[in-house]
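One protein chain omitted, others in place.
Labels run A, B, C, D and E following the written order; every chain starts at residue 1.
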């Protein structure tokens, strides 16, 4: 072995010796991963690559005994079909009104298109992905948020039995965030909130949000202000102070709530970094913001 | 008890005494039921009633220990969305050409709309239904039928493991007939053929087609020519002689093939008769055509 | 289908749709049925028919997953053998004195004759019946009622383990009501009381007495006064008021005690009505008196 | 320790060291023991003692993990009840004719009296005995021997499942030799033959006959001619030569047949010797005739 | 059978009838047996015989379902090797000082010589013995007694999991009394104390010390003063009063402590008596001193 090869080998050896205890620690651990519709995009260049690498990481995690659960949204894709069907979105107080037709379109896109694409991308590596919505086995029960918003729901409860069965069979559930209320009426629900509720109901070890920023920042405009580790309390203070804004708010809320209800830690990562899931879970340094209870 | 009440009681008692051995015989038996898209219709009056009664029968079957699997199509519903999107169907040699866009529409409708409606109708009675397509866990593998038809596939194989797990958990799989080939490309497949292939792979006791006619007729124009019992050989002869036509052909073929490959019997019933599934399975008389191997 | 056939089919379909939830509800439920020696009779016309129909109902109940346990008496049959052996019955305060020879005769008749006939009638349908007395595995412990009455006992305790093993193997225990005390001395015990004690020890769902009247009447002379539903409290009041008399008293007492100790309901039926067990258990109307805790 | 005590201790120690390997060897082994009605007698002095010691040995065998099954007859006891009922026995070609009334009497005595006494004697030591006849669960099927003899049957088949279940629960089956034919008609069967057939069906390790002689003799008149070990072939030759006579014939036949069909050994012992079962099974010397295949 | 043979048979029969309930009572019971290094000796005549008989008894105990665990010392053997290596023993306050070299010698002798000899003697009878020290799986944790004594340790804790696994596989653990502290440093520990700690951690039924005296004496000089049964309290009083001396002290202490912590009884026996283990455990009389809690 040349000196250079020996140095490389030593580096590889130390990476392995560092990673193995993490791999061991997560064996049998449920990891809920929210994969955003905006990451999937609606036709942007490079999307296929990101989805494929995400799929590879999930399958690798599964292969060393972790139990990943994928939750996804699909806002841009819903908007694209509505446009094609000549349906004009309506807003009330800044929130989208979901009438019966919009719900049907959303459900077709989430369950019949986005979910299928993620399931397909995973199954290219190993036939382990099974798509679900909260309607399957009625495992998520929704409740109407506000009559004037139509069929926009919140999570009332999650029954983890069906997910546990699938996990026990070595499968990876991929969840579209449509769910019925007690009467059977379906609702569209915010995917970040669903990811958090599923993590809590499963007693997940980790709840991970893959986004297109590099973590939580104390100053939204300054990448250098990204936190590598924070607590539920600090996060809530950052929301209250206005330092956390936009789509980061439901992610931060879901992380804070989950770690207060038994989830060991939440993570908010930049899903565009190559193998960001592996780096966050299997190395000491990590690549995003980790949220713990206190 | 009045004489009239006593007569009624005696009738009820004899119905029960007759039904119980059938109920017992089907305990633990897999029953694959194909529910047609045309039965569901695309907005016709009374559809809701038929779907609800179908759902009630499936849940009753499940509740006495049978293991029903539902397979569905959705041709009319696909056509309706294509029309709304201004997509003109193209035909070659009488078969619909399925380009990439048509496939995406078909998948959204089958997986994201029809499947959801059936799952929802079942779960109103008991939260047992779980929707699937052949993509989930890659449990159906498709093969391209003819390059000039685009993404129209045939069933290459069915891996029954995922269905068996769901059945073992007391769940009712509801299958939309989209499936990937070995490379991951999705195809639309004829639902009658999928129902037959699933029945064979599970070693189902029964394969039942719910249609809008009262069974197989030797003379298509004459309802009185409906057969109450026939064999695979006779059925194939009726197809060859032209006595069986149109949409009955794939059902008859699937029945004949299934009973030759281990399924105890096939049934072709009029799904519009109230509780036709219960009458066919739990009484000596039956209400449609039963197909046996010989 | 003719209009008449369609009407019949609709009636059958609704009977099935009504019965199935009951059948489902009783799956795995222990049902203790007391079958009276007087119903068996001592040679009267029609007895064979009643026993055979009873046997058929028990086997049907078993076949859909219920767990029936049969308890029987045999007073008339004991009397008949005593007479043949020239043994004169002796009474004290209206109760029969049971000396050692009478006990031996009672045991031979109950265990060696009546029990065998019931076991035989059941096993003609399916080889599921296993005869027992409280002596087998010492599963019932008796205690002497009154030294002056000789070997007349009361139930001290029931150990349900042996019955549970037999039920778990798919067998139907048929119990003759002879049992030993702690020293091994055998006693004859009232069969109604044994049925109640077994139902309690097994946490039975139902305790059913098959008699030769149509249920509990508030006026013994008036069949129209039969109750279709009553409570433990009302029943005890009817005993105290003298409205319930004779052999109905121990049945009513056993029902009241059992439902106060966890048995869901007691039933007192006319065993001479065809398939009365099926009608009472699997239809909403019922054919006798149902007793609940309150 | 005195020299005498030391000698006794040494003797005890060597008995234990010799017995333990036998005890170990028979752990889990099925041992079928035929206990004769004539040993039980019909009131002779000392009978109670013999029954009690027999019961103690069976319970000891069970307590060290052996699986004893007891089979019994009851000829003298049947005769006694027939006499009391004024019923004259009828013979044809030296065999007793069993009409319907005789069968009913035999069944009452075997199942309702002798079986109860053995069950009771065992249960005084530990509540392990469960009485059965071939009618229970239909586990023995009989066939008519000769129409002119009435209800005298031979064993057609033994289904060992019920016995295996009872043995697996730590129970000791005690079998009365009445069994139904395929139509449900009961027959009385020779107990020696039943013991042999049960031993074969269970793949018993040993088949033991407790009699009132000290084993098989080559000269019936000479106790010194008793064999300590013989083979199936020798035994059959002794039957053919007339050296074996009377009630020893069916025992010898059953032993020879059983060891030819997989039972490791048969034993014919003097049941009047104290703890003869323990001495035969747990010491090298033995106290009766042991029969092996060859 | 001659009268003499009959008398012998009766004696054997009564020995068996007495022993069987003991054998039964100890089925599944853990029995910890301390076998002294001085019993093994260092070359004295007859040693092989004692070791072989001890081995035979342990294997017989195992064969009837008891779960023996052997603990041994080896003082004389350690001394012999030290002498050959020219190492002079050093004492402080009457206790041997164990420097690093002495510890290495002790470990080689205990683990690599004495343990091997006992394992070998047992495995000649049946391949059941597995040698261990407290280092294996770290199942014993030691703590330093006194820095000035070097590597002399006391038992801090025993983790019984490894022993339970071996026992569950039908194996006989043979334990040498070397164990590490929390940092991994090994210590030599008194074998009597280890035997007691193992018995407590396993919830053993019995803790037995095989010595070269006939039990605990109230007067060390008088064999007739040997106690057949005593209590923890009495034993401690005898130690305090000086009646118990020398090597008997740690045995008596271990017995008293063990029976106060859940072990049913301790025994101190003369290991030179033939089959003393069998006599003590399987007969009513016993051959040593039995210690109970109170």
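Please note the rule applied: a residue touches a chain if its C-beta (ideal position, glycine included) is under 8 Å from a C-beta of that chain, and two chains touch if they have at least 3 such contacts.
Please read these numbers as outputs of a predicted model, since none were measured by experiment.
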Absent chain's touching partners (shown only) are A, E
Sole touch to the unshown chain from E:9, E:64, E:132 or E:273: residue E:132
Which of A:20, A:100, A:182 or A:249 touches the missing chain? It is A:20
The missing chain sits against chain E at residues 84-85, 104, 107-113, 115-116, 119-120, 123-124, 127-133, 135-139, 159, 162, 165, 169, 171, 178, 180, 184, 186
Residue positions on chain A contacting the omitted chain are 1, 9-17, 19-21, 23-24, 27, 56-57, 60, 63-65, 214, 273-275, 278-279, 282-283, 285, 287
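Just so it is clear, only the chains that are shown with their structure count from here on.
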Separation of the C-alpha centres, chain C versus chain E, in whole Å, is 61
Taking each chain's centre as the mean of its CA atoms, chain A sits from chain B at a distance in Å of 36
So the complete set of touching chain pairs is A-B, B-C, C-D, D-E
